[in-house]
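With one protein chain withheld, the remaining protein chains of the complex are depicted in position.
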Amino acid sequence: MSEAVQPTKAAHPWLVPLLAVVVVGAIIAGFGLALNRSQQDSIDSGPAPDFTLRLDSGGDFKLSEKRGKVVVMNFWASWCGPCRSEAPMLNSLYTEYRAKGVEFVGVGYLDNRNDALRFISETNMSYPTGNDDGTRVSRAYRVRQVPESYLIDKQGNIAMHISGEITPANVAQVRAALEKALAG
Amino acid sequence: MSGDQLLIGRAGLKPLRYYGLVTSKSGTPNRNRPVHSWLGSSLIFTLILILMFGGNSARAQVAAPTPRPVTDDEVNRISRALYCPVCQNITLEVCPTEACARWREQVRDLLTEGKTEPEIRQYFIDRFGMRTVGLPTDPTGQLLSVGIPLVLVLVVGGLLAFNILSRRRRGTASAVDDGEPIGYGDEVVVPDDYAARLEAQLKELR
Partner (left out) sequence: MLAELGIITTGLALLCAIFALVASLFGAVNHRERWIRAARNAALLTWPLLTTACIAIVAAQLTGEFNIAYVYNTTNTTEPLFYKATALWGGQPGSLLFWSWMLSTFTAAAVLINWKRERRLIPWVITFTMGVLAFFLVLNVFVENPFARYWTTGTGDPIMSVLAPAGMQLFQPIDGKGLNPLLRHPGMVIHPPMLYAGFVGFVIPWAFGMAALASGDLGTNWIKATRRWTLVAWLFLGLGLILGGRWAYDVLGWGGYWGWDPVENSALLPWLAGTAFLHSVLIQEKRGMLKVWNLFLVVLTFLLVILATFNTRSGLVDSVHSFARSQVGWPMFLFTAGTVGISLGLWVWRWQRGELRTENKLDGLLSRESMFILNNWVFLAITLMVAWGIYAPTFTELITGEKITLHTDYYRYYVIPLFGVLYVLMGIAPLVAYKRMAWKALGRSLRVSLIGTALFAAFLIVVGTTPGAVFAYTLVMLAAFTTVIEYVRGTRARMRAHGESAPQALTMLFRRNQRRYGGYLIHLGVVVIGFGIIGSTVFQQTTQQTITPGQTITLGAYTLRYDRIYQADAEDGRGIVKADATVLRGGQPVAEIHPRKDFFGTGGMTSTIAGQYSTLEADFYVLLDNWQGDRATFKIFLNPLVNLVWWGGLILIFGTLIAMWPRAEYEPAVQTARVPREAAAVAV
């Protein structure tokens, strides 16, 4: 066919390769970032992501405003059995440490309004709680199941991450961590 | 298998064990209208507009204070357009997990209260995020998800068209322009007047 063609050089020889490198490079970099993100597991340490939570009782809970205080966050849902089991434990911890200035906040995860309200009244949840609208907070903390609890120290770093229920078996550790955070 | 306890594991969302503990409140037969209709290209533009502006429009609603019976079909119809907040790309209608069953019940409750479909969708967006609907309703999301690829397609297509057209050979009389396609393969379906011209040219050579 027409193989005997005189090859002619393009007008701007650097344009297409440059464009190709930039565009393709950007796409590849994007994929790398996305892959990195998808492989990340839960956050166990480091600075606790800031958030603002609209509380059921009114007002907002903003984490960064609590700098200088120890904060306990608990992700829960009405459809979660272990959340129901750990509720008395959490309530008693709250009663015990509230006086020492520890702030407790519950974060409702993927829950319907009525179900959530029912859960709160059934478990006599004594500490403030709010619904995680748009799952913003749970995504920031990479929460994918409940219950999850986070202990945040006075400097705003995650001191302890309890993945699962707080039971008599591990509550001693939780207490120890709380004391440590209060001291530090 | 008798009525079992629902195993709500700590792993969060388990498929619902349908051991007779979940019932649906329905009973009246429902004649359905066809689900969604295809839209020609002229209607697509209208739809794009509706998508962009209609999703957020508050419809004047007549508040129905008394609860009304809701059929499974209505719940399903609305759930079909909503998506499971946890699993990706699965509609609320077909998602088998227990959480999704609860959310379908939430849809039923909202319907019973008299909420309209846009209100129910907005409730889900507010509570569970933009991922519960199949197309973003906010401008940024729409730009990123629909605007950019459309623009890319048009721009790249335009560039290609320009490139190709500008390098076109102009004004050459080409051999075949009477509409008969040249066959490929062994068989050549030769148009009559082409054959006649060929004969004439061969005669000239002799």
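Note that the chains are named A and B in the order they appear, and that numbering of residues resets to 1 at the start of each chain.
Here is the rule we go by: contacts are C-beta pairs under 8 Å (C-beta built on N, C-alpha and C of every residue); 3 or more make two chains touch, one makes a residue touch a chain.
Treat the numbers as computed from the prediction; the structure is a model and nothing was measured.
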item: Contact list for the unshown chain, restricted to visible chains; value: A, B
item: Chain not shown, touching residues in chain A; value: 1-3, 5, 7-10, 13, 16-17, 20, 24, 28, 30-35, 37-39, 134-136, 139
item: Where the unshown chain meets chain B, residue by residue; value: 1, 7, 14-15, 17-18, 20-24, 26-27, 29-30, 32, 34-41, 43-44, 47-48, 51, 71-73, 76, 81, 83, 87-91, 93-94, 96, 129-136, 140-141, 144-146, 148-150, 152-153, 157, 160, 164-165, 167-169, 172, 174-187, 189, 205-206
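Throughout what follows, only the chains that are shown with their structure count from here on.
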item: Centre-to-centre distance between chain B and chain A (centres being mean Cα positions), rounded to whole Å; value: 32
item: Parts of chain A lying in touch with chain B, wherever the complex brings them together; value: 79-82, 110, 112-115, 131, 133-136, 144-147, 164-165
item: Chain A contact footprint on chain B (complex, rising order); value: 8-13, 85-86, 98-99, 102-103, 105-106, 109, 125-130
